[in-house]
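Every protein chain of the complex appears in place save one, which is left out.
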Amino acid sequence: MTAIALIVGAALAVGAVVLVALPFLRDPAPVDDRLDAPGAAEERRLALVEERDRALAALKELEFDHRTGKIADDDYGELVGPLRQEAARTLRALDEERRAGPSAHEPKVRQVAVPAVEGEAVADEELVGDGETDVADRQVVDEPPIGPLEEGRDVQRRGVAEAK
Amino acid sequence: MSTRSPARLIVALAVAGVLAVFLVYTALAGRSTPTLTPSQVKPSTMSGRLSVVGIVVAPLRGDSHTTNGLHFQLKDPTGTKPQIVDVVYHGTKPPPLFRVGRSVVVTGTYSAGRLQGTDILTKCPSKYTTAPTKA
Partner (left out) sequence: MAELGRAALVVSLGLSVYALVAGAIGARQNRRRLADSARNALFCSFGATLVASAVLASALVRHDFSFVYVAQHTDRSLSTPYALSAFWGGQEGSLLLWLLVLTGYGTLAVFVNRRLLRDLTAWVVPVLGGIGTFFAFMLVAVSSPFNTQTAPLDGAGLVASLQNPYMVAHPPMLYLGYVGLSIPFAFAAGALLSGKTDERWIVATRRWTLVAWTFLGFGQLLGAHWAYVEVGWGGYYAWDPVENAALMPWLAATAFLHSVMIQERKGMLKVWNMVLVALAFELSVLGTFLTRSGVVNSIHSFAKSSIGGWFLAFVVISTLFSVTLILWRLPLLKARTKLESALSREATFLYNNLLLVALCLTILWGVLFPIVTQLVKGETRTIGRPYYDFFLRAFGLPLLLLMGIGPLIAWRKTSVRALVRTLAWPIAVTVVCGIALAFAGAGSSKPGIIAYSFSAFVLATIVLELVRGTRATGSLFQLVSRNRRRYGGYVVHAAIVLLAIGIAGSSAYGANVERRLTLGQSATVDGYTLTNRGVTQRTTPRATETRAVLAVRGDWKGTIETGSNQFFNPPEPAQEVAIKTNWWRAEDLYVIADELHPKTNVVYVQVLVKPLVNLIWIAGIVFLIGSGIALWPDAREQRRLVTRLAPARA
């Protein structure tokens, strides 16, 4: 066996052992040896955030399909109401969760930083920009399916957002 | 809005549809070809469409383009059994890899103790990596 082969082989073996043992060497007496999994409270918030994003994405997609003419005005009118209500509900639920605050949660060694979990309320696909839907982000919107916006259909089509 | 999901119905219909297509095909046109080694071929009882897997035995006589065809024999691929099959092959010239000693699959009609071959599939000898060819 050549010298290079011997050196490489030895380096490989030593390197493997070191890397495998590294977590134990680095932290021989850990404060907390649990996996960094999200706790129950964080899970709840995550789930709500994902629900909100899904609802907003569905709404944005509907807007886009309507704008490109794939969905007719009457179908749009029928579909937009429930979607808006769903979006409003998720925004509300998230707001309530946020307002409930850390006091409502079990004490944990690792506290969850609220802004980090929130992230951006960006839809999976930027089909329609944030300012272009009829539902402004981070606002509670709760209105009946047929409302003043429907009357301003032409205004909608030009992409003017109406914040409530 | 319907309260019962049509999903189950759709899936059931779709599976039924697929099965129906499958059954119709096998009933009307489905033909699988028995693929046998020379030791499995029974000259007295067999006839019809057949594929024989074997090793080409010398001599190669004739020309596949003529009416007489190309004559050769196939022996058992394991080399342990003595049976051979007579083949008369008509059609395009067998692919370049076809030669005595090669493992091939000949497809055709078997009657009167002889395989009238119309298609030859040649395999490369195991020593090499493959160069697939098809007649």
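Each chain carries a letter (A and B) given by its place in the written order, and its residues are counted from 1.
Here, contacts are C-beta pairs under 8 Å (C-beta built on N, C-alpha and C of every residue); 3 or more make two chains touch, one makes a residue touch a chain.
Bear in mind that the values here come from a model prediction, so they are computed numbers and not experimental data.
From the options A:13, A:40 or A:100, the residue with contact to the unseen chain in the full assembly is A:13.
Contact between subunit B and the absent chain runs through residues 1-2, 5-7, 9-11, 14-15, 18, 21-22, 25, 29-36, 40, 51, 53, 65, 92-93, 95-97, 105, 121-124, 126-135.
Residues 1-2, 5-6, 8-9, 12-13, 15-16, 19-24, 27, 30, 32-38, 42, 46-47, 49-50, 54, 57-58, 61-62, 64-65, 67-72, 75, 79, 109-113, 116-120, 122, 124-127 of subunit A touch the missing chain (whole complex, contact as defined above).
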